[in-house]
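Removed from the display is one protein chain of the complex; every other protein chain stays in position.
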Amino acid sequence: MSSDPADSQPSQEGIPTLPGTGQPGTLQPSSIDAIAPGPRVEAGFDPPTAVVWFGVIGGGIAWALAFVAGYGFGLAHCFPTGTSLALPLSAWQIAAAAAALVVALASIATSVWIFLRTFRIGDVAGMERRGDGAPPPAGRLQFLAMVGLTVNLLAIAIIVMIGVGAPILHVCQQS
Amino acid sequence: MSTVPGGPVDRDTPAGAIHLARQRRAKPNGWWGMVLFLCSEVTIFGTMIATYFYLQFGVHHWPPRGISPEKVAYPSIATGVLLLTTFTMWLAARAAGAGARRTVLLMISLSLLIQGAFFGVQVALMSSDLSRFSPRSTAYGSIYYTLTGTHDAHVLVGCLLGLAVLWFVARRGLTDYWSTATRALALYWYVVNTMAVFVLLTTLSPSL
Amino acid sequence: MATVIRPRGQQYVDLLDRVWGERKGLVGWLTTTDHKRIGIMYFFTALAFFGAGGVEALLIRTQLFGPNGHVLSPAAYDQIFTMHGVTMIFLFVIPMTTGAFGNYLLPLMIGARDMAFPRMNAVSYWIYLASGIFMYIALAQGHAPNAGWFDYVPLASKTYSPSINIDYYGWGLIFNGIASTATSINFIVTIFKLRAPGMSLNRMPLFCYAFLAVSFALLFALPSLSVAALFLELDRQLGFQFYTASHGGNPLLWQNLFWIFGHPEVYIIILPAFGIATAIIPTFTKRKMIFFPLVALSEILVAFLGFGVWVHHMFTVGYPTATTVYFAAASLIITIPSAIQLFAWIATIMSGTPEFKTPLLFIVGFILFFIIGGLSGVMLAAIPFDQQVHDSYFVIAHFHFVIFGAAVFPILGGMYFWFPKVTGRMYHEGWGQFSFWCTFVGTLVTFFPMHIVGLMGMVRRNYTYPAGLGFSTLNALETVGAFVLAAGLVSIVANLLISYHKGAPAGNDPWEGDTLEWSTTSPPPPYNYPVIPTVTSPYAMWDTADRELDNKRLERGEGVFALGHRTPGSTVQDAEVDELLEMPPHSIWPPVTALALAGVFVMLLLQHYFIALGFAAVIALTLIGWHRHGAQP
Partner (left out) sequence: MVKPDPHRPRRAATRYAAAVVVVGGAVVVSGCGRQSIISNKSPQAHGITVLWWWMLGVAAIVFAGAVTFMVIGFVKRRTPGMPIFGRHELAAQMLVLVFGIGIPLAVLIPLFGVSDVYLVQQTSAPLPGTTKLTINVIGHQWWWEARYENGRAVTANEIHIPARTRVNVVATTADVIHSFWVPQLNRKIDMIPGQRNRVLLYADHPGKYRGQCSQYCGLQHANMAMYVIAQPPAAFRAWLKHMATRAATPRTAQARAGERLFMNSQCASCHFIGGTPAQGTVGPNLTHLESRSTLAAGTIPNTRRWLADWIHNPQNIKPGVRMPDLGLSWAEVHTIAAYLEELK
């Protein structure tokens, strides 16, 4: 690569020596590896990551477990061989749903708390800026909280549906 | 304008590796890759264990008539011994972070001995089982041998991985890449050991 | 070299060009680890399989043009409809979305220079290619799988399918699954660790959320399929008894395992389409997505809930109602995330300034089809109705509206949308809009009447149907529609091929797009960005100040990382720069490894287990060679 007179800016440097190729170079690795770190607003409010994520997925996981348990109990009990469960099937199903509901409520409470802590009433545009793209951690927290609110809402709906629906039906009536 | 650690630092020297391990806030890519791979492996074991019970629900006699329930003693002892490697691998991973090459080599070789022994025992147990019942006669046999066989295969692969890491760490020293690899190997064994417990409980469930 | 007046900072660009330059020609393609070239290879391979699957579809439609058709023999028909399903799902849609679009665009959108594991990325492609060839060898031999893509036992067992057909299916899917698993791991780590500085979770483009969801879904769904297929092959080749009811096995085990994979699979197919839609809509409405957090959430939530609905494919197998109700509930609620997204898109179009260019037209078509398919999906979550129309043409209509109308239309729109970025040239708008209307009408005419014949009692997977049940007219109409649809698809490919040679230069950002990929040149250089961009919102390209800053930093040589294949790694949640990663150079080992793996599976297919073991040893050796340079895997 020829160094041409046209390039006479102060920031102009030659090409550094590359690993392997024996070309002359003067560029300083430190300057070429320098970067401004990602912008970050210092956190006034920054709860532990685990808490935040419990607020996001707690209800979902609870539903998943209740659902697997209910399906498992149902199959175990209603298979031709009929494994006995000590308690009636519906009791197990209600218990699983109830337990899940408690967890889901705890989870939604968490996300509501975080949402309120990170949410400021402002003009529409302000909300928009907060809603997407506000600097972390506040912006990220509010984002996750909003997600958690919705996830848990749906999780609660579905837990109630199975908790009520399954016991109403005849035990082991083949569909 | 701050300098990114790891840029000027040469990550292919032990010194650079230690520096990186110290200043990292996030887990390295290799670590994440192994974690996700293990998610997939755990799902495989979960599916097989679920299969075991699904098949059990469907039949009146489990294990089927003519097949005596598994003996509890030997498999339990073997698994118990295997669990020791959780500790040795943890030590290896920690030493890798600190750049203590000798400790890493020692701990991995120690684990390899135990794991190899475990594999041998498993093979012996399986051959004795095969003399008692065949995977072709009933679904019980099929899932029993597939489940245990899958776990043994994971142990074998783990041993091969261990040998590879041992060799490269010995030859290259604890570069960032191979110290991450050591930590990933440790993760792998944590999961394989955990699965060993679940597989054991599943296969012994008729005898308990 | 002629002396040129270079802009300030040009020398860094020259340096990057030198460092990242790849080999030319065929060798270059074989050994490449560049996510863009791999994406392009994925694209053309998937397109080829799309063609094959399309031809199979046309054969099916021709056979069903009238009652008692004689185009295909029953045996041929069974192979064709099975291969149509397998091809479209495993060899076209997934590779086209995750493979082509994901590979090419994800690193660009998050401002990285490559995937987290470039060589693993390459090996996934080669494995996918090999698995596709593996399955099509079967068809060439006339031994293609013939028990349907769902491959129910005992029909697929050795007793009722003694020939090798089903073994191609079993081993082929495990083989293919390895590639997808590797890809999804790669995507997740890339999204977690390689995001540009400042791209915290709440600033990640929605496209990336879609692909994150897909990757997780694949990661947890595929093992179930692989295990099911493994059991199947153990049954078939070694005489195990997993699925034989008379020996304590259970045929429903297959159905459970298959659909635990099979339903998430449906969302794996549709989610990238959501991602593409959420990339196209803001650009052409010049408006941010309404409710960014909820849209991101919906993409993840659909994938999550998708794991809780599988038995709605099995409502007729006679399970107790007390268990099926769980799945009915999930199947109903899962429509809500989709509804959120749907109305977010509609509201965005409604409150923005939509410019109905071809890509947006395809998205509008996608929205309309997705509503139809979604509504019929809700109906199928009503157990009694599902038990009535299950395995009828109503179901075919439903999932073709979802999978073709809703999953493929955004792919087509995306092809137009990113064509300027990938090729540096514009497509022909007039032809583009023609091709849209052709495809749109074709889809409608092909698949809509299927609802009606389904309600009239026409059963799926029949190679023929009798006259006198009222199916004939509508089936003829469907066949005509299928050919119109095919014409539309051909016109798209033709448009793009011609534009590639004759199209007007596009420039960096023809659409005033909102995501980072529009900031670099078209086509992007091997290193994607001369300067790693910093991000302060999910619509990076609309934050012009940030982009100005990038140019200034290039002049100062900040963040160019030109001393090797380097890209910054960042923290998972808030994307703060954490370390500087060393990317591996091009390598010949990925294709070699894939080849050895292919050897393993061919030998398993032919039941030469020891030779298979030998090939496995070869793989181990290649992996040793792989690490000779000791760079990132």
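To keep things simple, chains are lettered A, B and C as they appear, and every chain counts its residues starting from 1.
The definition used in the following text is that contacts are C-beta pairs under 8 Å (C-beta built on N, C-alpha and C of every residue); 3 or more make two chains touch, one makes a residue touch a chain.
From a predicted model like this one, the values you see are computed outputs, not experimental measurements.
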{"item": "Which displayed chains the unshown chain touches", "value": "A, C"}
{"item": "Among C:T62, C:Q237, C:T316 or C:Q607, the residue in touch with the chain that has been omitted", "value": "C:T316"}
{"item": "Options C:H263, C:H451, C:R553 or C:H586, residue touching the unrepresented chain", "value": "C:H451"}
{"item": "Options C:G28, C:P251, C:P523 or C:G564, residue touching the unrepresented chain", "value": "C:P251"}
{"item": "Residue touching the undisplayed chain, where the options are C:R113, C:K357, C:H565 or C:H586", "value": "C:K357"}
{"item": "Interface with the undisplayed chain - residues on chain A", "value": "80, 124-125, 127-128, 150, 153, 157, 161, 165, 168-170, 173-175"}
{"item": "Interface with the undisplayed chain - residues on chain C", "value": "73-75, 78, 147-148, 152, 154-155, 160, 245-246, 250-252, 286-288, 290-291, 294, 316-318, 321, 324-325, 328-329, 332-333, 335-336, 339-344, 346-357, 361, 364-365, 367-368, 371-372, 375-376, 378-379, 381-385, 387-392, 426, 429-430, 433, 437, 440, 444, 448-449, 451-452, 455-466, 469-470, 474, 512, 539, 542"}
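The definition used in the following text is that only the chains that are shown with their structure count from here on.
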{"item": "Chain pair bearing the highest count of C-beta contacts", "value": "A-C"}
{"item": "Mean-CA-position distance for chain C and chain B (Å)", "value": "32"}
{"item": "Cα-centroid distance, chain A relative to chain C, in whole angstrom", "value": "23"}
{"item": "Numbers and ranges of chain A residues touching at least 2 other chains", "value": "29, 33-37, 75"}
{"item": "Overlap residues in chain B, where contacts from two or more other chains coincide", "value": "1, 4, 7, 54, 58-59"}
{"item": "Residue numbers on chain C that touch chain A, as the complex places them", "value": "1, 3-6, 8-9, 11-12, 14-15, 18-19, 196-203, 288-289, 291-294, 296-297, 300-301, 304-305, 307-308, 311, 315, 318-330, 332-333, 336-337, 340, 383, 387, 532, 534-539, 553, 555-564, 566, 568, 570, 573-577, 580"}
{"item": "Chain B residues touching chain C - in the complex, by the definition given at the top", "value": "1, 4-7, 11-12, 20, 23-30, 32-33, 36-37, 39-41, 43-44, 47-48, 51, 54-55, 58-59, 64, 135-143, 146, 160, 164, 168, 172, 175, 177-178"}
{"item": "Chain A partner contacts - residues on chain B that touch it in the complex", "value": "1-4, 7-8, 53-54, 57-60"}
